[in-house]
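To keep things clear, I will list the structure first and then write my remarks on it.
The complex is shown incomplete by one protein chain, all other protein chains being positioned as in the whole.
To keep things simple, chains are lettered A, B and C as they appear, and every chain counts its residues starting from 1.
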Amino acid sequence: MITQIRFYGGIHPSEGKVSNKEDIINAPLQELYTVPLQQHIGAPAKMVVQKGDHVLRGQLLGEPGGFVSAAVHSPTSGTVKDVTTCLGPAGATLPAVVIESDGEDKAADPLPPFENWQDADPAALKARVGEAGIVGMGGATFPTFVKLSPPPNVKIDTIILDGVECEPCLTADHRLMLETPEKIVKGAQIIGRILGVKRIIIAIELNKPDAIETMTKAAEGTGVEVAPLVVRYPQGAEKQLIYALTGRKVPSGGLPAAVGCVVSNVGTTAAIYEAVCLGKPLYERVTTVTGTPVVKPGNYRFRVGTLYRTALELCGGVSEDPAKIISGGPMMGMAVYSLDIPVMKGTSGILLLSRDELVQYSPSACLRCGRCNDVCPMSMMPGILSAQIEHQKFELAEKWHVMDCIECGSCAYICPAGRPLVQHMRRAKAVVNAKKRAAAAAAAAAAKK
Amino acid sequence: MIDVVMLTVVGVLMALAIGLVVKYFGAKADPLAEKLGELMPGANCGGCGFAGCGDYANAMATGKAKPGNCPSMSDDTLKKICELLGVQAEKGEPKVAVVCCSGDDHHTTRVAFYNGVNDCLNAMMVAGGAKGCTYGCLGLGSCARACPFGAIEILPTHVAKVHPDLCKGCGKCVSVCPRKVIKLVPRAAAAVNVYCNSPEKAPVKKKVCSGGCIGCRKCMKAAGENQILINGFLASVNYENPPAESVTEVCPMKCLRKAD
Amino acid sequence: MTEQTIKMPDMSQLVVSSSPHYHDRDSVRKIMFKVIGALTPAALASVYFFGWRALMVILLCMVSCAAFEALFTRMMGRESALNDGSALLTGMLLGMNLPVTVPVWMCIVGSLAAIGLGKMVYGGLGGNPFNPALVGRVALLVGCPAAMTTWVKPSGCGFAKWVDAATGATPLALIAQCDATSGATRQAADAVAQQYPSVLDLFIGNCGGSLGETCAVALIIGGIFLICVNIIRWQVPVCYIGTVALFTGIAYAFHPCAHFNPLLHILSGGLMLGAFFMATDMVTTPLNRKGSVVFAVGCGVLTSVIRLWGSYPEGVSFSILIMNALTPLIDKFTAGRPFGVMKVGRRASSKEIEAEKNPTKK
Partner (left out) sequence: MREYLLLIVGAVLVNNFVLSRILGICPFLGVSKRLETALGMGGAVIFVMTLSGLVTSLCNKFLLVPLHLEYMRTILFILVIAALVQIVEVLLQRFSLTLYKALGIYLPLITTNCAVLGSAIICATEDAFKGAIFKSTVFCSASAVGFALALVLFASVRERLELSRIPRSFQGPSIALVTAGILALAFSGFAGLGA
């Protein structure tokens, strides 16, 4: 049994996980798929098909455009109708390939499956993860291949599977754990094989007792441990999760690898299993469509490139007009204004909020109540920081550790003055990062001279 | 009498003490940098590329920078500084900022209600702002707040406008604009500008804005050779060879306009 | 389900904003009215002991504070912040810090000082470094010490007319008097002590003093309510009162004839009101818990020092104001290091990471 350490701060938003009893439904085949070439953090994928080409399901559309990048595969068979751009959930315009389905959904030759992954070369397994275009499916969309390539001087000793799903409303990971536990356990063992690590922990919050039971059963005899965790947001945040399970603190500005851990989402882990044992690249994922206005909230296995509009139609539309449409969960998701956004590898949920649930941020001054201080899991001072940022004192904010913010939203959730604290932090981080980049570029230019 | 003597004696003693301290602990300041600093305009606008007037003065004094990069310095001052430094005066070409967007409330569509911090960078990070065009001016006034000369105004129709007579061409607005809508162009050639920043295809652009450049090339044909450049679907003025003002009449979108 | 029945959302009224999209729905207004509610028992007790004029004083302060706030926001061209209730709270606290005999004009001038000088010149709620109600009270106290220290003995029979009550010194004025005789004999001290109200009277508020500070039991009830609804931190009143008890206790232990026993000290004067409602004011006190404790202890030390050795009988207002001035410093030095930051301003060294990696090895 793993003893859990309580991390500082955190909140208890209402869970709203109404769709946790809904089985995962495979979404029917669509006529058109808009597949963005950048579904991950890093460089966009380089397109390898042309307009008019015929492609098969699982065929490569774009190859990685750099080290931190990921491959993109076709969600179905059909023709490349157009090479265009589409709107991403963050509002950026992304390069995209539009696939017109031929209705046959013919699969391309799968990548050769590893029959005996237990004995396979770890490097080959890792290469497969890269080939299959797997990225972190919890929302961060960091290319998994890169995550599994720690620097040589770092020794990884623990793998943590994130089945916490601390975001309210989302149930995709929960259902995945209930329905395909063995895939997750095997996927975890594959990661263990790649990194040469024995200790694997699956972290699940106590509000999912059925998942804990199922996963424990599936993990029996494999050496994989299941750790039930107290329900507290943001329990699923990488740094807090590692701390809760191992007592190690990821240093400021560092990656989990710095303390010998690798954290992987359960969805990602299942995808790794499929890529290695079935030779199936990542072109579909489980997404929760939910919210009060949605007629039939549920969990769907969407092909990448399905538009939000289609997703919503599958759920029977809405019963009332929503005030907000969110890509992701209510705490960290992004508000969008269009339904012509495709489901991507990192889309964990589509959430609609009704007018009653809408909370408007206000420009009022900080009351200095200190609640943000009490809930900040990074023990920062969001109140003081936001005032500094409001007065454009970015250097001061950097001194007060604004760069450590994980944008979990606990502070803005609790703020009685309704200040958009997270937004302030984001701005400061963007400004500081831009300044750092500019300084680095200047230094590089000076070095060239 | 005795009072004068006493005062003199104490004065001499004190002078001696100061002299000793200076001799053993004295530091040498750079008098050149100090003199330059006094001459600087003191706007601290950063247009020279340094952190402020003092920083620039120091850089000039140590020979790390040349005079003439300051956008808000009068010619007289520049001459004085050059004399101090013993170099030839050379001033950069005067520039002016232009907001390359026609996307005010009458032209562009509003796709959502933005709720949050009143800052362009912030708005852009939330679903790309609430205007239909994802390349245009967001109209929240980050540039106006950054301008040290008060030369930028946010019109009631939510688009930024530069007042060329107040603008010194320091480029602060260019660096804060998250959409890179504001461009610094040679003042002498800034009579005609293309007020659009979107590289999108014409139909996409037309859907979200009725004032954007559709890349019809009419202006290119009407103007002299190499006076208007077309890059993809977006025309731009060649500021090295600016077209005559009459060319604005051919633009069907009223996107190629005289500077206002 | 047929195609027609599917209703798709109307996209024209969507709101976009930064995450998070959930909120716990608490607001400044709710907080302010909860504090006003928590003050109500003490206000009612003051009406019971001092008569209807007490109600008049409190209401007058509340109304004039609200009026000044409205006036100043208007002059500043800002949006009215009246409905957040903070001006009403300031008025109520100010009223409860005045004696029942205070003239009407002083209520209004006090409100002007509180809202104008204490709050609006700093840009309204959130910007003021000093507690506005205390600024008003101290301005009046320094300006018109006579009117501010004329106390009446409560009639004790409830809702009486104030004019019937006899004037009398507050317990703390008596203590000061006692201190003055500290060189004198035991008998002199005893003579003063005889005039002193009993602990029970102090506890229920049957003694002279400002309106809101007499009834300890009502203030404690209000304070406990605020602790329960998570508006104030329990550490503040506990540390404040505890420090005062400790210091006056030490003084009492050394000079029992010169000083009063700590129980009388903590029950008299504005200590209860200050500890539960002023030293816990959100805007003017430190942000985090550690800072709050430092603040409360500092208030306690200063209050004891002024009470025991100063020429003013009461030190609560002064000490809280002085600690308000120290708040930014306390904030600066109690700011904890964020998660994963090894030492302020420094990235972790590999050795420290090793230590953090194996917390059990130490």
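In this text, contacts are C-beta pairs under 8 Å (C-beta built on N, C-alpha and C of every residue); 3 or more make two chains touch, one makes a residue touch a chain.
In this text, all values refer to a predicted model and were calculated from it rather than measured experimentally.
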Checklist entry - So which of the visible chains would the left-out chain be touching? => result A, B, C
Checklist outcome for this item: Among the options B:3, B:225 or B:260, the absent chain makes contact with B:3
Next on the checklist: Please identify which residue in C:36, C:115 or C:135 touches the non-displayed chain.
Outcome noted: C:135
Checklist outcome for this item: Which of A:21, A:217 or A:391 touches the missing chain? It is A:391
Checklist entry - Which residue among C:6, C:44 or C:117 touches the omitted chain? => result C:117
Next on the checklist: Touching residues of subunit A against the unshown chain: what are they?
Outcome noted: 365, 384, 387-388, 390-391, 393
Checklist outcome for this item: Contacts from subunit B to the absent chain lie at residues 2-3, 6-7, 10-11, 14-15, 17-18, 21-22, 25-27, 29
Next on the checklist: List every residue of subunit C that touches the chain not included in the displayed model.
Outcome noted: 76, 117-118, 120-124, 126-130, 135, 138-139, 142, 302, 305-306, 309-312, 315, 317-319, 321-322, 324-329, 332
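Everything that follows uses one rule, which is that only the chains that are shown with their structure count from here on.
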Checklist outcome for this item: Of B-C and A-C, the pair with more C-beta contacts is A-C
Checklist entry - So how far apart, in whole Å, are subunit A and subunit B when each is placed at the average of its C-alpha atoms? => result 39
Item to check | Cα-centroid distance, subunit A relative to subunit C, in whole angstrom | outcome: 46
Checklist outcome for this item: Residues in subunit A with touches to at least two other chains are numbered 334-338, 360-361, 420, 423, 426
Checklist entry - So which stretches of subunit B touch two or more other chains? => result 111-112, 115-117, 122, 125-127, 130
Item to check | Residues of subunit A touching subunit B in the complex | outcome: 85, 87, 89-93, 334-338, 360-361, 363, 390, 392, 420, 423-424, 426-427, 430-431
Checklist entry - Along subunit C, where are the residues that touch subunit A in the complex? => result 1, 5-11, 13-28, 30-31, 81, 84, 123-127, 282-289, 292, 331, 335-342, 345, 347-348, 352-353, 356-357, 359-360
Checklist entry - What part of subunit C is in contact with subunit B in the complex they form? => result 11, 13-18
